[in-house]
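The complex is shown incomplete by one protein chain, all other protein chains being positioned as in the whole.
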Amino acid sequence: MKLWLIPALPLIGSFILIVAGSRLSKRMVAIVGSGSVGLSALITLFTGYKFISTSATSFHYQAWQWMDVAGFSPAVSFHLDALSLVFIFVITFVGFLIHVYSTEFMADDDGYARFFAYLNLFVCSMLTLVLADNFALLYLGWEGVGLCSYLLIGFWYTEEKNGYAARKAFIVTRVGDTALAIGLFMLFQNFHTLNIQQIAAQAPQQWAVGSETAMVISLLLLGGAVGKSAQLPLQTWLPDAMAGPSPVSALIHAATMVTAGVYLIARTHAIFELAPDALMIVGIIGAATLVLAGFTALTQFDLKRVLAYSTISQIGYMFLALGVSAWSAAIFHFMIHAFFKALLFLAAGAVIMALHHEHDMYKMGGLKKKLPIIYWTFLIGASSLAALPLVTGGFYSKDQILWLSLAGEHGNIWFFLFALLGAFITSIYTFRMLFLTFFGNEKTHVGHIPGNGITIPLLILAGLSTIGGFIELPHSFGHFTVFSNFLNPVLPSVSVQEGFESIEWMIQLIAAGVALSGVYVAYIFYIVKPGLSEELKTSAADLHKFWFNGWGFDSLYDKLFVKPFVFISDINKKDIVDLFYDGLVWISNFFNRIFSYTQSGILRWYIMGIVIGGILLLTLGLIKN
Amino acid sequence: MNEIQVTSGLLLAAALFMLGLIGVLIRRNIIFMLVCVEIMLNSAGLAFIVAGSKWTQPDGQVMFIFILTMAAAEVSVGLALILQIHHQLKTLDGDAANSMRG
Partner (left out) sequence: MILVAFIAVLMIGGVIAWITSQWNSILSRWISLIALIVNFVLAIFIWIQKPTIESSNWIVQFSAQWIPSLGVSFSLALDGLSLLMVLLTFFLGIFAVLISWNEIQERVGFFHFNLLWVLAGITGVFITMDLFLFYFFWEVMLIPMYFLIGIWGHENRRYAAYKFFIFTQASGLLMLLSILGLYFIHGRVTGTFTFDYFQLLNTEMPADVARWLMLGFLAAFIVKLPVVPFHTWLPDAHSQASTAGSLILAGLLLKTGAYGLIRFVLPLFPTAAAELAPWAMLFGVIGILYGASLAFAQTDLKRLVAYTSVSHMGFVIFGVFAFNELAMQGVVMQMITHGISTGALFVLAGTIYERIHTREITSMGGFWNKAPFMGTIGLIFVLASLGLPGLGNFVAEFLTLLGAWQANQVLTIFATIGVVAATAYSLRIMQKVFLGNFSSDKIVPDLSLREKIIMVPLVIAIVWLGLFPQSVMNTVKQMISAQFNTEQIISNDTENENGSK
């Protein structure tokens, strides 16, 4: 069983690059960096094959006992089941493609070795996160990915604002992690173990559905998930995280790390199912986030920020799916999203590199002819994101969520309407982005034509995001459910409410119609009548500004938390407690000064003192008698 | 011979003591201060003598001899100090020797 090799190989790669990176040639760095992840992808493939062919439900490997104190005994041990297999597949394969892409993308950077070291470390942490068999090890991976995210957002560290964005990402996600940690304390208190499988098995026995403890724990876990997955109310860090290099945005802030929250909730679905109210909140957060982020994406001009908000929005879909107990639908959308969003980010990175680090979409345009491969792959990714019917992977995954948000056992019409609205906005901003970037006139000179290192990963991802959708087809055509069947041992399937089966095709028709009309709206606004959007912007300037700033969350948190904290620590820089001790010192000095007046050094004063003292004593003695 | 009143003897001693004390307090010249201290000592001695004769006890005279010896010792030490002060500070002003000021 080579399970441990999957996370260990990238770790070794990272270690080599950290220790000897400065002495290796760029070629060697690329080989070590990409090779380690590539090997781990191969082993994943091999393990996956073995897993499926033996039709095992899980593989287990314990590396060593991490701690063992008073019944708290987490081990460094890995647990592979269908859910983690999907995740490690995405992580290693998409990760490998992004590594290959980076070998060209980062070729001129001074921190080449450092970049691959961090990236490898990230892959290792992410794999640990999804393979962990207990929450303590999961937490290790969880924080590890947070660290790598910090390091990679601030990769170009000479810019002050990159460092700021990196710290923001780390600290905001750590707020969520605090909730997660407290959730773990509660879990341990209730189960005396942090082993995920044991907890999942014991939870239904220990708690009734709707139990208060289950509710609190679910909400705390949700807190962690919300932080990592950039959902309301902790979504503010992700747009700023775009300060990192594009491959980082693709790998960490689109494909893998930000979906860790989805993984966590799916992994602990046994607990969430015992707390229907918490599940409802998950759904509400997802629905609200996907719409909010969608509107914000509409107003951005920075190509990568549009993608960032779109990521937030798409993860909102996954949360919505989790909220209606459509577990495998969420994971399916995660996988497809990983393909097409990584593709979009990488393509965007290629565009930005070609245009000398120009991020503003309004300064791009006409790239269709200059960068044909990028254009076509971007188009495929964008179609998938907009869920254009039938031919794209995104259609199948998103359609399933739309359908279950209405028809699933926990679904309701509001979730459906929000999801539909989100789908409409998604296709508008996606094609707005496409039209602005690739159509129209060329506004910036194309400097760098991407080579094979960039185009091949793009092509592969484009292929994956198209055919990936066909492994799970809805009832109305084909009813081909390889993916959900595969996940079924881990994630129970969702039952559909009575009377909805017959209208599934209608829902699909509506979804398709909404997606296409979104494209049409974008077409009108940005190709047919380019002035229209400007008019709209000026007529609703306040709303535009509000949306543009992400619904004012940043400034709200700034006023609510950051400013007071900085204020308090600044005014207290000198440590107010010290004043007390300074006061003590002052008091003793004061008395010292007072009494030292008596020591005038003049003999006659002393004699006077003796005389007065004598007289006083005598009088006192006389009075007493 | 007229018996001298105890009261007048004690009054004289008190007057001498006050003179000495005032001298010590108001004179700045150390030699004068030393002389005044001597006056005070002698006034105390006088008081002892008067008291001794009143009670017809020898103790008063014994004490006086004690005071004399003590005064002699004191004068010798005092003069030595005065010489030192004069040597160090080039003055006999007692107030100038205030380097022990707190």
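Which chain is which? They are A and B, in the order written, and residues in each are numbered from 1.
Rule of thumb we're sticking to: a contact is a pair of C-beta atoms (placed from the backbone, for glycine too) under 8 Å apart; a residue touches a chain by one contact, two chains touch by 3 or more.
Because the structure is a prediction, the values reported are computed rather than measured.
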### Summary
Answer for the absent chain's shown contacts is A
### Task
Could you tell me which of A:L5, A:A30, A:I98 or A:A136 touches the chain that is not displayed?
A:A136
### Message
With the missing chain put back, one of A:Y157, A:F301 or A:W414 would touch it. Which one?
### Response
A:Y157
#### Entry: Omitted-chain contact residue, chosen from A:A56, A:I171 or A:L459
A:I171
### Message
So one chain is hidden, and I want to know which residue out of A:A20, A:L45 or A:M67 touches that hidden chain in the complete assembly.
### Response
A:M67
### Query
From the list A:E498, A:D542 or A:D575, which touches the chain that is not on show?
A:D575
### Summary
Interface residues of subunit A toward the undisplayed chain are 18, 22, 64-70, 72, 76, 114, 136, 139-140, 142-144, 147, 150-151, 154, 157-158, 160, 163-164, 166-167, 170-171, 174-175, 178, 181-182, 184-186, 188-189, 565-566, 568-570, 572-573, 575, 577-578, 580-581
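As a convention for this text, only the chains that are shown with their structure count from here on.
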## Note on the structure
CA centroids of subunit A and subunit B: separation to the nearest Å works out as 97
### Message
Quick check: in the complex, which residue numbers of subunit B touch subunit A?
### Response
21, 24-26, 28, 33, 94-95, 97-102
### Query
Touching subunit B in the complex: which residues of subunit A?
595-604, 607-608, 611
